[in-house]
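Note that one protein chain of the assembly has been removed; the remaining protein chains are unaltered in position.
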């Protein structure tokens, strides 16, 4: 019963291959998100956390990732200090580089455009941090649904135009000493569709969004260009990846546009 | 090395609990589908196959399901004779009841309404068979995307109307001695939206579908009622389950309607 | 501009078809869950909410579902009083029957069996309520991952046995005047696998779970029978639906067992 439990992971490996990322994936854990102009929000996250592994070690210690995640959760800092948790992982696993990504649903209050009826809307968001020795890099991600109304359909039809839900995905990397709120990145995306979506719409609101989308037709090409222009206006953003996918109401496939740039 | 390999599944079980369904799930296997007015189509299916297990047996023999599936695949009859495969399973596993469900993507040729440009469109379909002793029951299922255009949005707005992709799901049970083609059930569903979807639409077609949807506004309630009326017209259908879900272009949630009836 | 906004939904419908369920689906909204021996937990839920629609009405008022959901969220009762929200919906939509289902990830603290290292583990859970006039019915659901180790593989092999993650799904209906905690239903399920899962396992724990699973081999048939026996011991449970799916480590498909019973 008191068998000595050998540390297999610490054994030498002779294959001569250093591994870039080794860790845990699909870890479900609650996260604390600081909200703009509001109290913190607790969200359900999926985490992926890894370190680099030198060529001479057989394996990493997977349970330590879970211990670090839980320590930071317990002290109410998981999601708040991404760089801090990476330094902790780097040290506890004695690694050159550490990486973490959290994907979570984030709720933001929204009010209808005319009736002002209020509710919350959920957005898929992500935090991603990379620490290579002392160099830190952070990526902020949002997926924002909007309406797109087809300019071609509007132009060629005697009346109406096909429209649909579309999804704008944005991932940005920005100056570490600055801050960009999820709320602001979501708003930026919402301003680039034909119209934004709302959780509650009364009749007067439905009239408004219907007419607004028709007055503001956009291809996925238009959406992505407008997003890019707005991202470039923000001088602290250093690079971005943008996608727009429209779930066409007249097809069973999507229209899609994609851009990745370092500014 | 020549150890006697005991049949654990055949052991007695004393818990006194007969199990309704025991088997395999998410088995990936090619299926042969007979097409209306065309040669057969080979599709990629996911299969779930099970039998009932009497209370005095510890387990079923899982490998036999795979053997039966493969035998029928090898003789080019998997998907063709659902009752036959269930009889085979029933006998090989010495079971009172047997059940199988195949889910697969089925391709149907479609031509654009004006330009007549042709391509194929994929539909999620299912075959499900139940054999209780000698009593056989078959369920045919289709998921058919259509356009829905909101009657309320059309009425209250000075111009345009929000529209979106919606999904109609139909599962029917019908007289065993009759046949209903997937193609016909798909067409029935497509005739109940504001407009149907197409793989290729040229400009003249896009004008047509835009105007047709506007001329034919439908709530999910309208869609489901029209599907139900058409199903009831077909005298060989004995029961049905129908759903319509519209992926609202103005919300991030769906409008949804559901009905299950035995005629 | 001050156009009268006609209530299209209130129009007469002449097709003669009453619809069983009409409403909203995939609504994302935070929920409050009362925990056993702990403070409340806020979770991210997906909601489906519907009412019955009499044959003479064209449509239901979709925005009212969202208003009711948001009102109950704002007063911190969404998830707490399912019957209350259904009565509210029934009244505001003037419906005979109302239905709601919430699916959410629920976190429970777990400690490792030997080291007692603590963290949280997430479980997919559901609340479902049906109100038919005055008759109320509640369904509680959990999906609980466990380890299963194959009795056949253990018996026939000279050493070791294949094992894998398996998922136990339980949905129960019970006496409305009683209460069953999510924590207790989860524990019931976890006690029926070959071993339970843990978020953190140190070396001494890993030895323990490895040996425990080997000492406790179970087919999906064994798991489901043990779950059924335990559910039947609880006299307030009136009906149940149980599934066990093992993601076989030696196959690319699952072993599966299913039972639905009214006691």
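For reference, chains read A, B and C in written order, and residue numbers begin at 1 within each chain.
Assume a contact is a pair of C-beta atoms (placed from the backbone, for glycine too) under 8 Å apart; a residue touches a chain by one contact, two chains touch by 3 or more.
Owing to the predicted nature of the structure, the values given are computational and were not obtained by experimental measurement.
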Of C:206, C:221 or C:245, the one touching the omitted chain in the full complex: C:206
Per the touch definition above, residue among C:63, C:163 or C:259 touching the missing chain: C:163
Those residues of chain C which, in the complete complex, touch the missing chain: 121-122, 145, 147, 149-150, 152-153, 156-165, 195, 197-199, 201, 203, 206-207, 209-211, 213-214, 247-253
In chain B, positions touching the absent partner: 3, 5, 7, 27-30, 42-44, 63, 66-67, 69-70, 73, 105, 107, 117-122, 199-204, 207
Hidden partner interface residues of chain A, rising order: 3, 5-6, 8-9, 13, 15, 17, 19-28, 48, 50, 53, 58-60, 62, 66, 151-152, 155-156, 158, 219-222, 224-226, 228-229, 245, 252-260
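Please note the rule applied: only the chains that are shown with their structure count from here on.
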Centre-most chain [mean C-alpha coordinates]: C
Whole-Å gap separating chain B and chain C, where each centre is the average of the chain's CA atoms: 25
Cα-centroid distance, chain A relative to chain B, in whole angstrom: 35
Distance between chain centroids, defined by C-alpha means - chain A, chain C (Å): 27
Two or more partner chains touched - positions in chain B: 152, 156, 158, 252-253
